[in-house]
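Complex shown without one protein chain; remaining protein chains in place.
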Amino acid sequence: MRFVWFWTFWHWSREGFRAGSLLRGPLHGIAGHWDEWYRHEASPEDRRAVEDAGRSKAAQRAFVGWLARHWAREAEWRGSRPPARFVLGQLAHVAPFDRWPALEKYRASYGPAGVWAIVLAEGSAGESADVRRVEALVVPADADAAAPAVVAEGFEADDAALDAARRAALGMLGGTGLLAFLALWVAGGRRPYPRWLGALLALGWAAAAALAGWLLVGPDPGERLLPLVAALAALWAALVMTATGAAAAVVGGAWRLGARWRRRLEADQLRLRMSGGLRLIGGSAGVPFSLNALLAVYRANPAAASASWLWERFFRRMRAGAPGWAATGSVAADGRISPVVLESKLRACLRHEDISDVLTPWQRGARGRVIRQLADGLKETHGGRTAAALRVGGARLGFAAELPRLRGHRCRHLAQAMMSIGGLTSVPQVAVNVLALAVSAVMLAALPDLRGILRPPPAPAAVAPSSPSPYHLWVSLDTKHPEDFEVLLESRFWSNRRATVAAYGGDNASVRAELRLNRLDFQTVSDEEDGTVWIERRRRFLTRAFAPGERVGRYTLSYLTRLGHD
Amino acid sequence: MTSPVTSSSTISAKHRTLKRRRLAALAMLAACAGGAAAVAGCGDPNAVRVALQASPAAGRDVRRLDISGQIVGPPAGLHYKWFSVSGECDPQESTLPATSFRFAEGATRDRVSVEVWRDDRRVAQSEIDVRLDEQRARMMTQPGPDVRIEITQIPPYEPEGGDFTRAEIGGTVNGDVSPDYQVVIYARADAWYIQPNSHAFHAIRQGKTWGSWTHTGSSYAALLVRPGFDAYTRLDVLPQVGEYVLARSVVEGARR
Partner (left out) sequence: MSRQLSIEQLLRWRLALAETEAPPAPRAARLLEAVRPWWELWPERFRAQAARLGRMQTAAFGYAMADPRLARTGHPVPALVVHSEELETFVRVLYFSVRGDRLRLRFHLDGVSARAEPGYEVTFVSDGAAVGAADARPLLAAAAEHSTDGEYRLDAALPDEIAGRWERLKVTDPMPFRLILRPTAAGAG
């Protein structure tokens, strides 16, 4: 077993904690514990082995590799594996590791940085050095109850500001912040469909809109009304089920995973590192701190993101794009972003070669026009930036380059920042959603009409009361859908009539059609009871009335006149 | 050399493809479900019910009745077969829901039934018990009582009439008046309309008077009738005295 001495130290640390001689847990106190063990507890053999491990850079690298790949996976403390970067970062500052070249990069860095923060030095008007690298790491909670939830390394900040950033990150993992993020995604975010399916769905919505429009204003389809309406209803239902099913799956997965990550962030300690030794005044670095906190949670277990398409996509984009993104803004615990002083910060980003995008609060000074003006101003002042110099035959050639374009992303809420940095906003999806909402609104308004066509109510029977007035004929029907029927009178003695059916209240409340009887001037029979009353289906689509549907009832005039009076 | 502490693992493209296929399958399933729902949502649109009505046939043959069927459901394509126990239906098969029934000799009751067919499938049936109106038969042979009716309170002459008009009407009856006789009032507009409501019968008051209100018309008629009189709501021609009608009076509206 290689590097047994490190295991010996680790076990001493764990036992010391259990026995009550060490206050801090083996993980958080690893630097101090190592210092103590190495000076006083290590055996001569252990010391020699440690010296051997540090004898050459290759040996040192071997130790680092072993610690990251083997020890970190086998060691365990309170159910969690120790994060290798954190352990190396702590050890890199204590003897003998503080003299090892192989640990040089761990002394100042936890590894890949996240979103840059823009923190102006005192008196600075906005220099590239004001754009500062931020690293974040989550570490299993320390056993020391006095340990803070957020540790600032390399800078000082108000506890309240750090806490707000942490709470905002927690909210984005589970709470109103996540709800806002999911709502933004539902409203206009990229979908997880393959491209062909997305195009098919868009076509489907367009087809549904066209079909609905045809039904509203096109020629009467006649006998084809039923298949057309069935096709429209089926298409709309399929589109709605697909859209809502996919959205529900994505939202559900994101919510569940977010809840797990939130529990982790609540229990763990967040360590933020930003070089410069600054004392931050105000909370204007809240946005990058919150975003990097999220990134740290993800990096602690990236494989978990596979449980949610949305989180996986967001973090994949963020991890890849973070080196080119800067952010500024004060963030509240609920995720809302407050304005900050901006001009110098934008200038700093414009001067920084690596920054292509900047997240800012929603304020006037962050508009694209303002950024372009600042960029033009810098170009005039500096005549462009010299990107490279080349020595050719003793002469030094400089290449003047355009200042890179800086894209500003204004945000009122951390959720908007996440949509921007995750590349989740999709203009085509917004258009499809608008179309889908319009079509769905029409379909929902027309649902009673569609039901009347697709699943017509049963044919009603004529019931009492009949009309108390001799001048009218009442055709009362036992139906709950008066709007779906019409009544016709065909007679050779009386004028033919067509009347709609409606619900009437009062003493003779009923669902009925009321027909005014007028004797024909040229009747062809003398039978005053000559007349057939037909019950007909009415077919409509919103404001459009189609040709009458089939007849579903036939009554004699004499029967209806006497109904209820036999 | 890659950093030894890089611990994030990449999501396999295969896993992403599998997710997308699941979503596509969901979409197809949704389409099928939508179609099935649309189809399954349609109930039986051709269900038919029938109710029979019997009424005296025009003319003086009390043994003949008009049987008509009231159809609930789509009547298109239906044809009807008529049956009776002892009498006769004419026609026995028809494309309209109506037939004429005649009682057998000596029979006073019968049962008329109808089968409703669409193509070669029976879709509905119904029956009605009919009874010979023996009272009417007697009334046709026996002389009626000696009674008279007069309209003494004549409403105005307003030929258009209509159900927004109103006037008082009244009169007297004389002769061998039975307490169960009643008065039926009609007003004429384009036809005779029973007044003031459908199926309204007016009792005879003490002092052998009667009265009510009526919609106006060009003429007014009062009929003194026996119990059991089937008062038509609307008439082209007033019934003559005989059978159920014991007396009648017709006056023109009072001109101002």
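Letters A and B mark the chains in the order given here, with residues in each chain numbered from 1 onward.
Here, contacts are C-beta pairs under 8 Å (C-beta built on N, C-alpha and C of every residue); 3 or more make two chains touch, one makes a residue touch a chain.
Please read all numbers here as calculations on a predicted model, not as lab measurements.
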Which of the displayed chains are touched by the chain that has been omitted? A
Among listed residues A:Ala147, A:Ala207, A:Ala231 or A:Ala438, the absent chain is touched only by A:Ala147
Looking at the whole complex, which of A:Arg39, A:Arg55, A:Arg73 or A:Arg405 touches the chain that is not displayed? A:Arg39
Chain A residues touching the omitted chain (full complex): 16, 19-24, 29, 31-33, 35-36, 39-40, 78, 93-94, 141-149, 266-267, 269
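Rule of thumb we're sticking to: only the chains that are shown with their structure count from here on.
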Roughly how far is chain A from chain B, going centre to centre by Cα mean, in whole Å? 63
Flag every residue of chain B that touches chain A in the complex, lowest number first. 3-9, 11, 15, 19-20, 23-24, 26-27, 30-31, 33-35, 37-39, 41-43, 45, 47, 49, 51, 53, 55, 58, 68-76, 97-98, 161-163, 189-191, 193-195, 197-199, 215, 232-237
Chain A residues touching chain B in their complex are 61, 64-65, 68-69, 84-85, 88, 111, 192-194, 197, 201, 230, 233-238, 241-242, 245-246, 249, 299, 302-303, 305-306, 309, 312, 316, 319, 451, 454-456, 458-462, 466-472, 493, 517-519, 526-529, 535, 550-556, 558-559, 561-562, 565
